[in-house]
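Complex shown without one protein chain; remaining protein chains in place.
Coming up: subunit A.
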Amino acid sequence: MTDTVISLEKATKLYSGVAAIEDIDFDLWRGEIHALVGENGAGKSTLTKVMAGVVTLSSGTMKIDGKEAAPSTPLEARHLGVAMVFQENSLVPTMTVAQNLFLGQERYFNRLRGINIAAQQFLQSLNFDVSPTAVVDTLGAAKKQMVEIARAVLHKAKVIIFDEPTASLTPEERKYFFDLVRNLKGRGVSIIFISHALEEALELADRITVLRDSKAVVTDDAANFDRARIVKAMVGRDLSDTLYGTKKTTVRRAGKRVLTIQNLKMAPMVKNNSLSVFAGQVTGVFGLVGAGRTETFKIVAGVIKRDFFHGGEVILHQKPVRYRVPAPAIKAGIAYITEDRKAEGFFETFSIARNIYLGLLAKFPKGRAILSKREQTQAGSNWIERLNVRAIGDAAKMIELSGGNQQKVVIAKSLVQEPDIIIFDEPTRGVDVGAIEEIHELINRLADEGKAVVMISSYLPEVMGLSDRILVSRQGKVVEELSALEATEEKIMYAAIH
């Protein structure tokens, strides 16, 4: 009989009333490699965060080694034998590898030489080629990951959770990582890994669980899966009729070239990136995490700055421009709708109307030195109706809205500025299914009206269903340009991965 390390029953986690995971039953066996796959926002991250003690369940139970457990901090989870390797590194960048390994375990008097020797022995026993005296900041992504893994093993983790472990790795590093995971499995450690790359899941995992819309749809042996079955389970229907409409059969003709980027550089994320954007079209920009898409367009919108020397050129309507702050870019008709609306998208304690009115004030300050309540209410109700924002009341604060409605307000705040170039960065991230469709309709409508629309997305069906032109980005530059008619998932993926 298989031995269960972690089991979840009817696990539910609500974020202000919206379920991130709902009634999930999940078992993890000892010494297995278990892959979690699903779309963005399906609940994979939340499920693993529950096990790693980052968030606690709203309802349902979790058992670790047969005992009920509800770790409320990552430290508690670690004591229970569960360690998580996060997407973003959780190492202290200014400390050495050895210091990081023993962080939190120091004795009262700490001898550097002692921990260096211990770290060296330990790393060698794992066959890791990392120097214990190297400062973490100087290491590459793969080595940082090794240190994270080593730390988890050192802490005698029975379960190690990886969130998108291979996103930032080169193919050789990825192969090495696979060997490592198999090695850990041989030691009796259970592995959970979240992955967007289905091939990885199929190759590496013993079992696969597919999540969709906050629920676990299916769990089965990896051998019983193939690509088509996973995709079908992820999407809930065959690819031919996804939520994102059928594959395009017609594309919009390119209008005037409004934006050209030449040899744009911002170390280390953007490297000699060149591309063009045309009016009256949706230009989809696809790429994996770290492909430099967001950074490229943030430079265009003045949110961040390119390299001062050899930074390349941004040409807007045949004129080279360089914006130090977003305000002049907005005046020039560029709208950037952020991927992180919580951090830089909206004003959480303000009403919907005030959020939208602020967009108006920022773009058209003339004649608006004194505020007009009437204009604010009008702008608010006008856009609430146009974008179908659902709120408890007119005075509802942004923080009380669901993700989809928040996103709509952020979009309204930009559209009220009457832009010609609209850059959507992951427009449907963390957005409920109903709102996704509405946002997609809006994107199409904007392109039909003749605006130049750029849509950055990590989600293939979204890119393929909406774009007229698809740019594929990899490691800081656009490497492939496809018309929507000739694009296939395979072609796009092939270009995005090495």
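In the analysis below, a residue touches a chain if its C-beta (ideal position, glycine included) is under 8 Å from a C-beta of that chain, and two chains touch if they have at least 3 such contacts; residues count from 1.
Following the convention adopted for this analysis, contacts and distances are computed from a predicted model.
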| item | value |
| --- | --- |
| Per UniProt, the name of the complex member that is left out, chosen from "Two component transcriptional regulator, LytTR family", "ABC transporter permease", "TonB-dependent receptor" or "HmuY protein" | "ABC transporter permease" |
| Chain not shown: contacting residue from A:Gly53, A:Pro132, A:Gly280 or A:Gly403 | A:Gly403 |
| Listed residues A:Gly53, A:Gly312 or A:Gly359, member touching the removed chain | A:Gly359 |
| Given A:Phe346, A:Trp383 or A:Phe424, the one touching the chain that is not displayed | A:Phe346 |
| Candidates A:Val55, A:Ala69 or A:Ile436 - the one touching the absent chain | A:Val55 |
| Touch list for subunit A against the chain that is not drawn | 15-16, 18, 20, 41, 43, 45-46, 55, 301, 303, 325-327, 329-331, 336, 338, 340-350, 354, 357-359, 361-363, 365, 368-371, 399, 403, 406, 413, 417, 429-430 |
